[in-house]
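This structure is in structure tokens; I'll ask about it shortly.
A single protein chain has been removed from this complex, and every other one stays in its place.
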Amino acid sequence: MPDIQNIMDQYHDLPFLIQLAWALSGVLSIAIVLLTIYLKIIRSYLRKKAQHHLAYKNKYEIFLVEYLYSGNDDGSLSDTQQTIIKKLKTSVKNKAKRKVIISILYKLMNEVSGEMSDYIKTLYHETGLINFAIDRLYNKNWYIAAKGIGELTRFNIEDVNEKVSEYALHPRREVRNEAHLYLVNLFRFEGLEFLNNLKTPLSEWAQVQLLETLQKFDDQQICDIKPWLRSSNNSVVLFALKLAKIYNQFEVQDTLMELLNHENKTVRIASIEVLTNLYGLEAKEMLKANFKDLSLEEQISFFEMLEKLVIPSDEPFIEKHLFHKNFEIQLLALKILKSINLDKFMAIDKKSNHKKANPEILKFVKST
Amino acid sequence: MSKKIVLAEDNTTLSLLLKFRLEKEGYELFMAADGKEAIELINTNSPDLILTDIMMPFVSGLEVISHVRIKLDLDIPIIVFSSAGQEEMVLKAFNIGANDFMGKPFSPNELIIRIKRLLI
Partner (left out) sequence: MDTSTVKIILQILHYLFFAYAFAAITSYIVLSIISGKETIDYLKKNSFVDYKDILSSTMSPSITIIAPAYNESLNIVENVRSLLSNHYVNYNVIIINDGSKDDSLERLIEAYELEKADFIINEKIKTQPLREGVFKSKNPAFEKLMVIDKENGGKADALNMGLNISKSKYVACIDVDCLLLENALQKMIKPFLEVTNAKVIAAGGVIRIANSCTIKGGKLVDVNLPKNLLVQSQILEYLRAFLLGRMAWSRLNGLLVISGAFGILDKETAIAVGGYDTQTVGEDMEIIVRMRRYMEEKKEKYRVSYIPDPLCWTEAPDSYKIFISQRNRWTRGTIETLRKHRKIGFNRNYGSFGLLSYPYWLIFERLAPIIETIGLLYFMILVILREVRWEYALSFLILSYLFSVLFSIVALYSEELTFHEYKKKGTGYKLVLLSALEPFVLHPFILYAAVKGNYDYYFNKKKKWGTMTRKGLATTP
């Protein structure tokens, strides 16, 4: 083949840079061709996977519905149910099928309760799905362990709580979070014990999830939250403040008063808000006395408190701040004055030439 | 003649589950995956009862209720499904005319009881 020989000879005569460019171009071309072929393979694989997923979903959905409706009246498993469990037992060995079955059960656990959810749990045990989740707990990849914990939480599996507790202080936030949810889901307020030892911040995301989990239960008997209000971990304090607000913890008012002097501003502001909800009249007097020393945000929160807890004797204080330089405060002060002393409020007009007065606010409060 | 029920719910497994159960009780079911479909089904089939999830894509359960009560001016019973945390929306639903609500997770048997009570 003289031509190729010829090209090779010419190539060897070229300067180094050009040789390099051509060599790289060759490599890139081959890479492009290979990647294109592989892309085709991946795409058809994904397409097939999606088709299977859909087919499985339709198949198992009907299976499960049948299973759920064929129970005996006394709650024990009927023959039909036994047969379905047997069939599913072989299916769950296949990873793709298992995924589909789990996802259907997962969704249903959120939506149905009573005898149906009991049946689902039985199914979860009997088909051996539970073992796959427990195996995951021991996986060395954190995200697989986290996934396992999540699944065991959803199906209320209690027997693994010791293993899961080990994850409550895991270095990865995501894993910790799943473990915390598991504990609270099973042991409710007692599950919150991990807060005592928590040194890492509890993210807002985790807090919301924990609160939602707690609110799911009918039994709303809350434990003592004082230790958490005094925690050195600010995120734990903020979480405890949310608990105090949701569960109307009148008994912790004194601790909340202490928090008004907390070093963290967010904590101070949250405390004012909670005390507002708890009719903290004592706190109101205290804040009123220290008003000048508060930060602007705290001052605003305080006026929001006043709006709810105002009594006639607050009038001189409000009058003093009628034309506060801050918009929100001025608005709140005028609103409050209107609510406690309409005559005085209507008389403001004449003396509203105060240099910080915002005529728009006055007009607005008058009209509403 | 069997009573007609429109069921608006975007979780397919739950819809399937309820459909089986309700058909066994002798009702005729019309299934909608979102509020828009629900409104179409209500307009064409004049059902005797409506079951609707409160949070649905595009047209919410609230809008379905307000459509039935205000636009169509019908007083057929409406039961809404809600999830935890949607208490506020449930209150709104009652304000615009829902008759009953079921908080998820709920028991389908309980739902049947309530439906029967409303359809007497």
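For clarity, chains are labelled A and B in written order, and residue numbers in each chain start from 1.
Everything that follows uses one rule, which is that contacts are C-beta pairs under 8 Å (C-beta built on N, C-alpha and C of every residue); 3 or more make two chains touch, one makes a residue touch a chain.
The model shown is predicted, which means the values in this text are computed figures rather than measured ones.
Across the entire complex, the residue among A:G75, A:G114, A:P201 or A:P227 in touch with the chain not shown is A:P201. Only one residue in the set A:E126, A:E174 or A:E273 touches the chain that does not appear here, and it is A:E174. If you put the hidden chain back, the residue from A:M8, A:L39 or A:M346 that touches it is A:L39.
Although one chain is hidden here, its contacts on chain B can still be listed: residues 34, 36-37, 55-60, 62-63, 65-66, 70, 83-89, 92, 95-96.
One chain is missing from the display, and on chain A it is touched by residues 14-15, 17-18, 21-22, 24-25, 28-29, 31-32, 35-36, 39-40, 42-43, 46-47, 50, 110, 143, 146-147, 150, 173-174, 178, 200-209, 211-213, 235, 242, 327-328, 331, 360-361, 364, 367-368.
Simple rule for what comes next: only the chains that are shown with their structure count from here on.
Annotation: 29 Å between the Cα-based centres of chain A and chain B. Interface residues of chain B, counted against chain A in their complex, comprise 11-14, 16-17, 20-21, 24, 83-85, 104-110. Listed in rising order, the residues of chain A touching chain B in the complex are 61-62, 64-65, 68-69, 104, 107-117, 212, 215-216.
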